[in-house]
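Following: one structure in structure tokens, then a few remarks.
For this depiction, one protein chain was excluded, whereas all remaining protein chains were kept in their positions.
In this document, chain identifiers A, B and C correspond to the written order of the chains, with residue numbering beginning at 1 in each.
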Amino acid sequence: MTDPNTLSPLDLDTPDKTFLDANELVINMGPQHPATHGVLRVILRLDGEKVLGLECVIGYLHRGVEKIAENRTYTMFNPYVDRMDYVAAVSNGLGYCEAVEKLLSVEAPPRAQYIRVILTELNRIASHQLWLGTHALDIGAITPLFYTFRDREEILKIFEKYCGARLTTHAFRIGGLQYEAYDGFEKDVKAFCDFVKPKIDEYEELLTTNRIWLERTKNVGVISGKDCIALGVTGPVLRASGIKWDIRKALPYANYKNFDFEIPTGQNGDTYDRYIVRMIEMRQSLRIIEQAVAGIPEGPIMAKVPKVMKPPVGEIYHSIEAPKGELGYFIVSDGSTQPYRIRVRPPSFVNLQALDIMCRGQLVADVIAVIGTLDIVLGEVDR
Amino acid sequence: MHDLIQYIQSYLGSDKTPGGAGNIFWATVYVLLVFVGLSVAVIAMNWLERKILAHMQVRLGPMRVGPHGLLQPIADALKLLLKEDIIPEGADKVVFWVAPFIVVLAAFTVFVVVPFGPTHAITDMNIGILFMLGVSSLSVLGIVTAGWASNSHYPLIGALRSSAQMVSYEVAMGLAVVSAILMTSLNESSTGTLSMIGIVQAQFDQHEWFLFKFFPLGIIAFVIFAIAMVAETNRAPFDLPEAESELTAGFHTEYSGFRWSLFFLAEYSAMIAVSSIAVTLWLGGWLHPFPNLLSSPTWELAFSFIPGLTFLFLGALCFYHTARMPKHPLFRIQTIGLAGFGVVLALIGVVLFIPAVRDRVGDIFWFSAKVAGFMYLYIWYRGTFPRYRFDQLMKVGWKVLLPTGLALLILTAVVGMRGELLEQAKGVFGR
Amino acid sequence: MNPQVAANPPVATPFFFYGLAAIMIIGGILVITRKNAVHSAMALITTLLAQAGLYLMLYAPFVAGVQIILYAGGIMVLFLFVIMLISIERTLKERQFNKQWLIGIVAAGALGGLFIAVYTTTKGGVLFPPVGRPSYVEAQNTQGVASLLFDLHTGTYMFAFEIASLLLLVAIIGAVVMAKKRI
Partner (left out) sequence: MVAKYKAEYGSGLNALTHLGQNYLEVDRSLIPDFLQLLRDDEQFDYCVDVTAVHYPKREKQFDVVWILYSFARNERIRVKTQIADGESIPSAVPIWTTCNWLEREVYDMFGIKFEGHPDLKRILLPDGWKGYPLRKDYGILQQDSEWVQINLGIESGQ
């Protein structure tokens, strides 16, 4: 089934056959389960508490986003992408807008680019904060959830002030931005940066050196860089496995090449490394935001885009580094106002495939930790 | 009639527990008092846990039902009692019925020997501590049967986990307890005892809490017990049997309404019970701080004022918050309620100053205060720690606590008998 | 004469004795007649607890405590543990009594006969000592057990006790070896 070259051999423990005859138990986790982050159903095959294998059943949230796209114009489809990864709606919008802009061969003006970067990075922090809270909650630490939600609130307030929406923001338009940054936008963002830095220290204080946290996350859900590549796993999970790859650096989009930031990597590819990588990513995002706020230029915020968009015949694949990994849009245009086909390459969907390999031989409690650490959003998995 | 009154009064001058004096009337009164007190404590604990946890987590907690959510536990209790009692289709009805009662019975029965004061216990058993450990271990039966009778995977796994957990931590717990019992006998005067009252008395006689005896052995034993008792009561960070993110709610997933509330009641009273053991064994039970040093009548008088002062302080706190209440007509009833609550607390405080009362409740107050400290620790743990994984839990129990406990037991014996041992060594080598 | 016993005459002794005995017998019958193994185990627990009550009545609180902590608390939990992992549906279909019931009845009859014989021959003697004997004294029970077991001069069961614990240790190791191929 799998090529041994691409996939390191799994240490698959078959139950010890003794006269007591190891009991194999099949457990159905979800679709209604507090730790599956939505409506994910995981069928676990257990030997006692040890996981022999698992299968994900997904599609409970399937809304046919790709089909909807074929029946909407390019502009009309823009808000729909927010509903996929609803905790990182801004990133979704950025990917879509940039893909269509490429198809139209226009480029958003610099000021718009800067604001886009600020909002996207803010959204990355928000997404990671939500991940941290729920992940810690899954592992049993209930307090970080409230801390992260308190601080995420500040980001949502900025979004709300900017575009009126908190969750499904629809912040960007094809060709730039609809709204000019409100008065005091820079000040708010700067204040937020100053506000959130000690807060991130606070999360770390609660967890990073907590012995139980270390025991629960170290060497749990280990995946090697090789397996990550074979499975197409991207984002923090890939970086925690030691592969220094971030689309913001590898294939820069927006104006990320203007900013100075680092790509954090881990060595072991375990849950703890993924936690550390995401924590550093939050700080790096703050760095980007600070640079962007300092260098935000004056100028128009909207490129010249026709009212009725009719991209020339052709196809484009454009991807960005969403908080969860590579978020790609493959758009086929037939020259009409409606896209002929839009394919979304969802990071959560592809990353979720790795769940099986990461959980084998671990315990039930680790499945929870691994689902958490993969940072999936079922809205994006099922689309 | 007169005989009856005399029978009732005859106990009052006694220096024994009602059980010890064989006075059935007062024993019954004590049983009722403990039962009511415990229920009130559980209700208060419910409110406190929610409030304290909330404040640890930068939120307010219950604020709507009553001033500062004071009536929330009552509302919860009402809701639970009125809820539909669901018995799952495939469940084993009889066992499903019986299981919560086993748990509650086990949790409440242990309070028969808990010494709230030298005479304030229902009875003083010769095997007090053994009885407590034995009966509290029975609650495992209820948990296991509850999980099995639900006929569902999650409860079954939860039940298996909790039984394995409780059985293994009982061992470490037992070792720590034995080392404390050993301390009762390891001095010049006293002989060993298993009686709860006797253990506290021994601490008084030996002029130190067992926490500090044979430093640091006492503290280590206490720490082992303190860890094991959290595991015994299935609380965070050892709350795997009811790990909601993994097993939804563990062994009581299928329970609802009244039967579920019994589990809740049992969990909290078990927490109080094990805390009582810890207080009795290591923290000097009902003794106030420095009972030997500060034993002059003046100090006794000063200490006897503390319970009343505490309640007055709580009352004052209520009045302070009454003053801070929003001055809005919608809040009028709440403001009045809070003020009323403050008045009740202050009245209790005043009553506690009456000499006859003062002399009798001092012990109970100190005991409760120490137990309350442990309750706060429980909440603190819950707010701070992530949850252990099952194998790690077992590792901590068997590979860390058990060997430490064994070594500690031997060390305690050696240190306690060092005089005799030296003597013998002299006898052997001295010639 | 122990003052404590004198001050606290036992209350309603026959009532409690017969009550506990009845519970024990009913529990014992339920243990063998219930088809559901968990129900049997519950009945057995009841029996063991009633037995602990009888020990208490015999002024042997230490033994009663050990009975609860070991049998009812420890061993029965492990029993339940194992029973739960066995499919109940399968056990329900199995035959409850095998062909050895005849031998069983003979053995039980012999044991019962022995009890009756001992009871009748020693009535008023060793088995039911008169009130006031030292063995009544609750306060000395724990120490009494300990001195019987461990005292250098009066202890007669030290060797037997140690042998029994060694036997249990061997049993534990054997169980581990049998249950787990790789240790």
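Assorted remarks:
What we mean here is this: contacts are C-beta pairs under 8 Å (C-beta built on N, C-alpha and C of every residue); 3 or more make two chains touch, one makes a residue touch a chain.
Quantities reported herein were computed from a predicted structural model and do not represent experimental measurements.
Every shown chain touched by the omitted chain in the complete complex is listed here: A. Contact with the omitted chain, checked across A:Y86, A:F149 or A:F330, is made by A:F330.
Hidden from this view is one chain, which touches chain A at 1-3, 6-7, 58-59, 62, 64, 66-68, 70-71, 102-103, 105, 227, 229-233, 243, 245, 250-251, 314-317, 319, 326, 328, 330, 332, 340-341, 343, 345, 349-350, 352-353, 382-383.
Here is the rule we go by: only the chains that are shown with their structure count from here on.
When chain centres are set by their Cα atoms, the one at the greatest distance from chain C is A. The centroid of the Cα atoms in chain A and the matching centroid in chain B are 46 Å apart. Centre-to-centre spacing of chain B and chain C amounts to 30 Å, using the average Cα coordinate of each chain. Averaged C-alpha coordinates put the centre of chain A at 62 Å from the centre of chain C. Note for the complex: chain B touches chain A at residues 53, 56-59, 153-154, 157, 236-237, 239-240, 243-246, 248, 382-392.
The residues of chain C lying in touch with chain B in their complex are 7-8, 11, 36, 38-39, 42, 45, 61-62, 64-66, 68-69, 72-74, 76-78, 80-81, 84, 138-139, 141-142. The touching residues of chain B, when paired with chain C in their complex, are 21-22, 24, 92, 94-95, 98, 125-127, 130-131, 133-135, 137-138, 140-141, 144-145, 147-149, 156, 159-160, 163-164, 166-167, 170, 194.
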